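Input: one structure, supplied below.
All protein chains of the complex are present and in place, except for one that has been dropped.
In order of appearance the chains are A and B, and numbering begins at 1 in each one.
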Amino acid sequence: MIHQASLQIKTSGRGLIEITDRVAECVVQSGVKSGIANVFLQHTSASLTITENADPTVLDDLETIFLRLAPDGDPEYRHDYEGDDDMAAHIRSVLTSNELSVPISNGQLALGTWQGLFLWEHRYRAHSRSLLITIMG
Amino acid sequence: MIHQASLQIKTSGRGLIEITDRVAECVVQSGVKSGIANVFLQHTSASLTITENADPTVLDDLETIFLRLAPDGDPEYRHDYEGDDDMAAHIRSVLTSNELSVPISNGQLALGTWQGLFLWEHRYRAHSRSLLITIMG
Partner (left out) sequence: MIHQASLQIKTSGRGLIEITDRVAECVVQSGVKSGIANVFLQHTSASLTITENADPTVLDDLETIFLRLAPDGDPEYRHDYEGDDDMAAHIRSVLTSNELSVPISNGQLALGTWQGLFLWEHRYRAHSRSLLITIMG
């Protein structure tokens, strides 16, 4: 059985937004008890990741380190049409992922106790981001 | 057909542990001849990766570089409840992955000659790590 659903997530600029509940809702609606939920983000300047969802300082520290790994406005960048965060956003996306495949057991996402699914907006400005959820079971 | 199996892997502190044989065994037990094996790690301070499994110095060098990318005990970290390796472990997990989807052909994992599946423990202390293997075919 295959079930697909689109999600639209509004971001308010750079930062991590937890989307676990939104994806979990799609799993319940699909009626699939055992299988895989593939979460796919249709953009190249935002990304998906799984990390701890208990302490928000984890999210602050992820920003700190990714600022070092993919500096905004680096003088060596050639791609800067849309500003200092343009190329940095693409690099941050490549260093994380555009897709996650999460198992479903007993009709629910089989995440660990501290795991949350996050959409990471890498641009400074607010955006509306499109996700496609594909549930197979 | 969907087949799920849980694996428990004991780590002895930071380092990469090859899990290819354990996952391959689940594939054989499933009886699936053609499809996908999704390997999912239910933690945020360890991760999964695919890398060369012939020369162990590859694993040493991965540690060397990840120590630079996500330094232990960085003075800018705010999340440090559990010690110098706490936040570094989350970053290392985000830079790699919590899930891998590997194709199955002829009843076996269709890995390349030099590819191994690895669980990467990012904490200093030994842990017991939970994996959920979902085989679809």
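One rule holds in what follows: a residue touches a chain if its C-beta (ideal position, glycine included) is under 8 Å from a C-beta of that chain, and two chains touch if they have at least 3 such contacts.
On a predicted model such as this, the values are computed, not experimentally measured, just so you know.
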| item | value |
| --- | --- |
| Of A:2, A:28, A:54 or A:126, the one touching the omitted chain in the full complex | A:2 |
| Positions on chain A contacted by the hidden chain, ascending | 2, 4, 36, 38, 40-45, 69-70, 74, 76-79, 81, 87, 90-91, 93-95, 97-99, 101, 130, 132, 134, 136 |
| On chain B, residues whose C-beta touches the chain left out of the figure | 34-36, 49-52, 55, 57-58, 60-62, 64-65, 69, 95-97, 100-103, 105, 110-115, 136-137 |
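As a convention for this text, only the chains that are shown with their structure count from here on.
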| item | value |
| --- | --- |
| Chain A and chain B: spacing of chain centres that average the CA atoms, whole Å | 20 |
